[in-house]
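Quick notes on the structure that follows.
Shown here: the complex without one of its protein chains, the others still in place.
This part shows chain A:
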Amino acid sequence: MAVVTDTEQGHHARPRGWSRWLAATNHKDIGTLYLWFSFTMFLTGGVMALGIRAELFQPGLQFWQPDLFNQLTTLHGLIMVFGAIMPAFTGMANWLLPLMIGAPDMAFARMNNWSFWLLPPAALLLIVSFAVPGGAASAGWTLYAPLSTQMGMGMDLTIFAIHIMGISSIMGSINIIVTILNLRAPGMTLMKMPMFAWASLITAYLIIAVMPVLAGVVTMVLTDRHFGTHFFNAAGGGDPVLYQHVFWFFGHPEVYIMALPAFGIVSHILPTFARKPLFGYASMVYATSSIALLSFMVWAHHMFTTGMPATAQLFFMYATMLIAVPTGVKVFNWIATLWQGSISFETPMLFAIGFVCLFTVGGLSGVTLSVAAVDIQLQDSYYVVAHFHYVLVAGALFSLFAAVYYWFPKMSGRMYSERLGKLHFWWSLVWFNVTFFPMHFLGLAGMPRRIPDYALQFTSFNEIASVGAFCFGLGQLIFLYNILWSLRRGDPAPAKPWEGADTLEWQLPSPAPYHSFVEAPELEVGENGAIRGMKGGVHH
């Protein structure tokens, strides 16, 4: 078939002004929008976190009434999960997937734009909810019934915001899956493609599988609130615990939605700076897939204290522990990748190594929590808070910083300041641990989460955590300053600033051309997307 029919294809001028962003159909522009949006949300959710830590600096009520405190914890969680981490990974996928697999753009460029532009309205609904009578949702980000079946209009705004964010992430995921399955350049086979593509593919599958379940469960909360149903009310034959079952059927895979892309990112950065291929590429692919499949069978480990039968507790306990096997495969593969490598410690590498160490800490506290007998003591304590901040802050967030530093030269055509980058890493590493490590002790000593006041004996560790949190938050401004400064003044970046980088995007000039791979190249590819040879490929 002759395919030169659409002659203007790819030749349209680069759009200028507002319409470049508002009407964007370019995966790089949309990726940029995602990344800036998620950073804005990161700061918004971060300010809420500081509000929480300020209140907890000392026992007693200093700044907020308990209800506002609960609103802050709730919105901090929702905004960080749905506004910061998830969109940041989608933004990365937008920027990188077409470059990594040799596609001209995402498969559905217009829908891609809709996926992004649904996020600001959803965020706006969440923020606006602080101003309505009764304030924002204050049931915690998990929105457990019967808390969520009471409360004011803020809960309804939250429910509709979740619906809109769900639509956004499902469309984004369909786009990612179709791009990977259908738009790989000749030679880029599935079992050769970059780990980040694999991670994004499997993450997108998880999102499509569980976001509709979340939409369903909050819809039932809505009808319980306003239309007289009894889904989560025993008076009509329902059950509040049913909410937890359905929510966590979404919620546990959601954990991997925020972790798998991080695994993908780290699986590129470690080999690059160790100047060695990724150890055990195929086993990485299988480990990622098994984590995704297992994630559907472990949800009730969040519910050990709800009075489940002992057999169910045992099943969910062992199933959860089983996930440590593929996760362990990954950690050992990363370590084996570093083994005898010729390692250098640029900022992305520092964040990646920080990720491997601290994510493993979070993973191990997760295995601890999976023991039903132990969890009954630790449920809803600060130990849980420490655990998931190790996997989400030192895990997901650190991997995102690593990714931004690593691909910044390709995206912007300039080098970031290595000095500021290193400062950002060490600063974040130290203050992260100062903030969250004491929370393990607080939890073990029995301090419950989501409370504005606490018993006197918890004071010192809370003070340490609060100091750490404010310093950590302040340190993120180093990152912002570095990015803004380097975008204008950074040294021009070569096409391949990292000696050991071998995936397809480094074959392109820096910054990547506005329309890359308008014609697909012919590739010869090694494992993990390593480019051995390339013919053709047209850019504008």
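Some points to look at:
The rule is short, and it goes like this: a residue touches a chain if its C-beta (ideal position, glycine included) is under 8 Å from a C-beta of that chain, and two chains touch if they have at least 3 such contacts; residues count from 1.
The definition used in the following text is that contacts and distances are computed from a predicted model.
The protein name that UniProt records for the chain not on display, among "Molybdopterin cofactor-binding domain-containing protein", "cytochrome-c oxidase", "ABC transporter permease" or "Recombination protein RecR", is "cytochrome-c oxidase". Touch with the chain omitted from the figure is made, among A:E418, A:E499 or A:E519, by A:E519.
Touching the missing chain, out of A:I208, A:V371 or A:M534, is residue A:I208. Here one chain is not drawn; of A:L99, A:L157, A:L338 or A:A512, the residue touching it is A:L157. From the set A:A131, A:L190, A:A234 or A:L474, the residue in touch with the chain omitted from the display is A:A234, counting the whole complex.
Although one chain is not displayed, its contacts with chain A can still be listed: residues 1, 3-6, 9-10, 12, 15, 19-20, 22-25, 103-105, 107-111, 113-114, 116-118, 120-122, 124-125, 128, 152-153, 156-157, 159-161, 163-164, 167, 170, 173-175, 177-178, 181-183, 186, 208-213, 215-217, 220, 222-223, 226-231, 233-239, 241-242, 245-246, 249, 515, 518-520.
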